[in-house]
Structures are given as C-alpha cells and as structure tokens.
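One structure follows; several queries about it will come next.
Every protein chain but one is kept in place in this view of the complex.
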Amino acid sequence: MLESLKEAVWEANMRLVREGLVRLTWGNVSGIDREAGIFGIKPSGVSYDDLRPEMITLVDLEGAVVEGEFRPSSDTATHRILYRAFESAGGITHTHSPGATAFSQAGRPLPCQGTTHADHFYGTIPVVRELSPDEVAENYEENTGHAIVAHFRDEGIDAAQMPACFQRFHAPFAWGKDAAKSVENAVALEMAAQMALATWQLDPRQPGLPGYLLDKHFLRKHGPGAYYGQEDRQVAADPGLQEDASAAQS
Amino acid sequence: MLESLKEAVWEANMRLVREGLVRLTWGNVSGIDREAGIFGIKPSGVSYDDLRPEMITLVDLEGAVVEGEFRPSSDTATHRILYRAFESAGGITHTHSPGATAFSQAGRPLPCQGTTHADHFYGTIPVVRELSPDEVAENYEENTGHAIVAHFRDEGIDAAQMPACFQRFHAPFAWGKDAAKSVENAVALEMAAQMALATWQLDPRQPGLPGYLLDKHFLRKHGPGAYYGQEDRQVAADPGLQEDASAAQS
Amino acid sequence: MLESLKEAVWEANMRLVREGLVRLTWGNVSGIDREAGIFGIKPSGVSYDDLRPEMITLVDLEGAVVEGEFRPSSDTATHRILYRAFESAGGITHTHSPGATAFSQAGRPLPCQGTTHADHFYGTIPVVRELSPDEVAENYEENTGHAIVAHFRDEGIDAAQMPACFQRFHAPFAWGKDAAKSVENAVALEMAAQMALATWQLDPRQPGLPGYLLDKHFLRKHGPGAYYGQEDRQVAADPGLQEDASAAQS
Partner (left out) sequence: MLESLKEAVWEANMRLVREGLVRLTWGNVSGIDREAGIFGIKPSGVSYDDLRPEMITLVDLEGAVVEGEFRPSSDTATHRILYRAFESAGGITHTHSPGATAFSQAGRPLPCQGTTHADHFYGTIPVVRELSPDEVAENYEENTGHAIVAHFRDEGIDAAQMPACFQRFHAPFAWGKDAAKSVENAVALEMAAQMALATWQLDPRQPGLPGYLLDKHFLRKHGPGAYYGQEDRQVAADPGLQEDASAAQS
C-alpha cells in the first residue's frame, strides 16, 4: 500500500546521504499521506546502502506499524507527535549534520544572518530544551516530540514558517511540505549553521538580517505572493513580457 | 537561437555544481552575446539534475524574455543591470558559497592576503551595502544590480580588474570575460575567503600582500603583459628558447 | 585460512577510505578470530588502491605472522596488546583522522557534548600519555599498546563501554565487536571531535550532556536493554503493535 509514498520517502532518505548530511545511520526521513493518516519512515539501524523502497515502514498516527517487516526508526514517536501537531508538515527529516548539531549541543539559537537563512526560515531557529530525567525514563522519543511542540506553542512560533529546530544536546529536526522539502530544509539549516560559524569568526557582534529583508526573502519564496521557481509557467513563457513585469518577477 | 551560448551557459552552470559552490538551487550563471545584446541564464528554481542546455532562458538587456519556456532566474534583473554597466563582463555567476557568503553576512571586505587572491582580483574585494526598505519594496533584484554598479562607480573600482563583490547580508557575485571565467572567479573568491579565515585564525593582524606583489600576480595573468597560459603558443613551442627568455616567461 | 576474516578485514579497511578517515596510508583496521587466537591486519605501507583480501596478513597473539606474504602494519604490536587486554574487542581501527588527531595532539580529553557521542561512547574519551624515551627506544608500538591498557586499567575505564582513546601527540585508536564496528566507532569519534570543536566555538563553557541522557543514549544501543536496530525482528514486524509498546521501542 501507499507505494508512491514509500518510493518518495526512500528517495528522500537516499538524498540525505548524497547531500552529505548523514554518517553511518544517523538520520531518517519520513513522509505522510494526510488522507490516510499514515506515514512512511526509514527502518531503524538499516544501512543506507541496503535501503530499498519496500523496506520503508508504514506507521499510523497512533504509533501502530501498518505495514513493513522492519522495526521503524527509533525516532518514529518523535515524527508521529510532530505530524499530529504541525499540520503543514508533510515530511520530517532528522539528522546529526555537524554544524546544526553544534548549535544543538551548544544550546544556542541561530538568529537570521542572511538571505540563505531567510529563504527557508522566517526568523531565529529555536533551541528546544533537553528532556527531564522523568521524560527520559519513559517514552523518551515521544516526549522529544512533545517538547518540540510545546516550545513552538509556548513561544508562538508557526511551524509552517519555521520548519526546523535544534534539540538541546541532541541534533536538528526539520520539516517541509513533503519528504523531499524536509530534506531541503535540513540542507539549508546545515548551511545556515556553517555560514553563521564563519560569519561570527569574522565578526562576533553581527546585528543579523534586517527585518524587511527577512520578510522579502522568506515571502518571495513562500506564501501567496511567491514568485520564485516555475509554478506560474505561462508567465515565464511569454516572450512579450515587459520590463517592469519582468523586474517584479525576476 | 544562440545555441552555442546556451550550451556554454549550461556547461558553466553544471560546473558550478561540480566545483562544490552550490547547494540546492542556490546559484546561477549567465553569459552574454554582446553583439546580439542577449544573455542566457539558468531558469528559476530548476534542479541542476534536471537542467538541460535547451532550458537556458534568453533575455535581452531590456529584461524581455526572448526565448525559453521557463521563467528565468529570480536574480535575472541583477545580471541585466551588471551587463549594462560592466562592459567587460561576458559572464556572471551568483552563488551562496559558504566562505564568501560569510564575508557578505559579516559585511567585511577582503583585503588581498596572498597570491591566490592576487591572481584573480586586483585589490580588496568590496562589500556592497544592503538595500533600503524602499529599494526592497519594488524591483528588489534590479536595485541589487544598481547598488553594485553605484558602489563600483562611487569608489572608482574597475569591474574589469575587480570581478567580484560581496552583497551585504546576501552572498557574492562574480563575473568574467565569459560564463566559464565567471565561474572560475567564483571559485577563486570562495577559496580566497576560506584561506583568509584560516590565515586570520593564525594571525588576525596580517598586513596583507605588498602592493608590488599584487601588481606582479594580477598583471602577469591579466592585461597586455600577461605571460601565463598558452595564448602565445609559438613561443612555448620553441625548443631553442634561451634561459633569460624562459625565466621571464615561466 | 580464515578467508572470511580476511575478507571482513579487507572490507573494513576499504570502508575507512570511503568514510574519508584516511589519507595516504595513515590508517589500518584489524579483526580477530577469538577461537583461533589470530587476527588479520592491513599490510604495512600498501596503498589502499592496491589492497586485496588475500593481502591481509594473519598474526597470532604472540606476534608471529601466521600467513601472508606482506609485512603487517607497523602498528601491529599495538593491536596485539589491545586484543590481549580488551576481551570485548573483535576489531581495532587506527586512523589519523583530522579532528580526532587534533584532540590527540592537544592532549585534550573529549567530555560527552551530545547524543552523537553518547550513542557510541559512555563518557569522556580519554587521552593516553605519550611514551617515555625508554619506551620509544625499544618496542615502541608494543609499548603504545601497554600505555593504553594501563590507562584504562588505572582509571577504571571499561573498554567495552569506551571503545576509543586519543594517543597523546599521535592519533586515535578505536575498537568494536568486529572490524566493521571498530570503523564505525572511528567515524563516530571523528564526528564527535569535529562537532565539539564547533560547539566550543559557539560556547567554550559547555556543561556537556547530563548523565541521565548519557545513560539513555548509550544504553538504548548497547547492553541487554538495547532497542535500536533490527536484532529483535519479530517485534518490529508485528502490525498489531500497540502504541505504548511502540513508543517504548521507537
């Protein structure tokens, strides 16, 4: 069942490797079919070399394995809680990519330093607190999801506009409208982290990107006024396009 | 039309990926046919995996799409303004390569630290200011081009000798005599940035390259006295070459 | 003899290259057959390009070459001493990977900074002292092994729970239940080292991972309560799995 979902989730997991975001088995991508209420996720501890689309495990939003002969990722409960709370998330990516993991380990939020960040994340990447001993003792991975959701709710952060966080002492989570987009946000997060490290080496007292530039960059790619990419094909194909119009769309 | 231009622009875009300067779709290369007054540029938001020569969009210097079924890069208006102002530019490359982007984010110019830099850039890589709220509100990408051109004009910088800049809070632009050379300058800019970061880690109070060495390195590769490469084939092929001559040309 | 051991040791050595942990011939992996009391190890100074399974040299725990036409790695005596002392070690990897070598050169132990580290190493990665002039003068490589063993014994460190160390002024050693696992621990060690460098650039006064999180992460992957991976296949394949159970295992 849900063969195209499994294929897309497999492809997104393999891309994680090609993008250089994962070593060993430190990462996993899932994607959800919202109508079915079922998500596919990488099986636990399986090498990326051995991973095949039919090995993607299907899990429902109650946590039951619906299909698949492999135990799902040990992080499955975290994904499940995020899918339940973040309706805009169609895919979720967890990695231990080095720059983003350094921010997680240092417990340092990442204010927007430039347009690379602003094209993907509308503001400061938040740090979600570590779990308490009690939360760790039972249902650790599920509680990880609850901590992320509580942080976004308490701080009034819109998960659709801030599709990533650093989990304190652990590593990043990123999401997007589907599995592939969640991987792209994980790439953007890692690059924003690495670029910030180098930026602060040059000047540790950076003011960060002015708000009107953050608005411009995030909103030209996301939301109703977006004009980046090819979604509006008939306009781009019009050779009679006038200069003013072109400048506004370029 | 302009098939060889589209092929060269496509090849330069693909090289950007091979050189490791681009992640996701964060980059674009264009190249111009000065006689026709038309440049080819990467289509917006198209994955490099899917890019083919016939997908390169042709745009004229008024901003009209002349050929191509894809909307051109969102940075097209910036390229267009640069082509209009910088006559020596036959190709333009925009990337978010991490070292050069860090300089852009930090708003720090890069004084020449050594010969790697001097072989490509005749002096300090300038930082071009961020746009104002008004400039961002309308024709953002076009105004980016105007800000670069104004900076070079106001500071008396010759774009033929300084084929790159850092756009504040954004990322670098580089240019060259054709699309391929603009990519090479983008590579040199990234390496100069990374090397400067490491140089200043070793000693933050570097004086930088003395002027006479900057002259020597830039001018032996550029301008009428250049003797690097194979442009003057008959000399190199002469086995009777005397030592003095050889030393002067080596 | 021991063809499958030689094959596994060869494969682990080749993986060291694919993982980017080795330049030139700076690294070697061995694996032991505990019943036979014989280990296979990379031959000394042979390029990885030329390495074939049949070139793996077999050595016994007294140091005698049992089979193989090539002289074993110059580090063979170190491996031998570690195998004699660390019963849990089924494979040993030595590299000069840059992050871990920096810790070795700086003589700085690596306290656990996050879960990436905790998933592989149960506490602080120790630094083993440099050898004395006398220890260097004779049986240098054997004495390297003795110094490591003495450090673990004197400090009460369990080699099964801390499968790596930094050898002062030299480079890391890592081990695991077989040759492949020792390479994985060498990868984890390098990444933990690189991530710590970036973490401390963000904040040099990190407290490190709280003990209860260290326990959780190390013990969910190691020991009797482990629930990561696919060792317990029948549970994962049960589609009727209830939520509580799933959360505990996810």
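For clarity, chains are labelled A, B and C in written order, and residue numbers in each chain start from 1.
The working rule: a residue touches a chain if its C-beta (ideal position, glycine included) is under 8 Å from a C-beta of that chain, and two chains touch if they have at least 3 such contacts.
If you're wondering where the values come from, they're calculated on a predicted model, not measured in any experiment.
Although one chain is omitted from the display, it touches the following shown chains in the full assembly: B, C.
For the options C:Tyr48, C:Phe169 or C:Tyr212, the residue in contact with the chain missing from this view is C:Phe169.
Counting over the whole complex, subunit C has residues 23-24, 26, 43-46, 57, 59, 62-78, 80, 96, 98-99, 101-108, 130-131, 133, 136, 138-142, 169-171, 197, 200-201 touching the chain that is not drawn.
Take subunit B: the residues that touch the chain left off the picture are 19, 113-116, 119, 184, 187-188, 191, 194-196, 198-203, 206, 209-210, 212-213, 216, 220, 227-230, 232-233, 235-243, 246-250.
Following the convention adopted for this analysis, only the chains that are shown with their structure count from here on.
A summary of chain positions shows that the Cα centroid lying nearest the centre of all protein Cα atoms is that of chain A. Per-chain Cα centroids separate subunit A from subunit B by 32 Å. Here the CA centre of subunit B is 45 Å from the CA centre of subunit C. Residues of subunit C in contact with two or more other chains: none.
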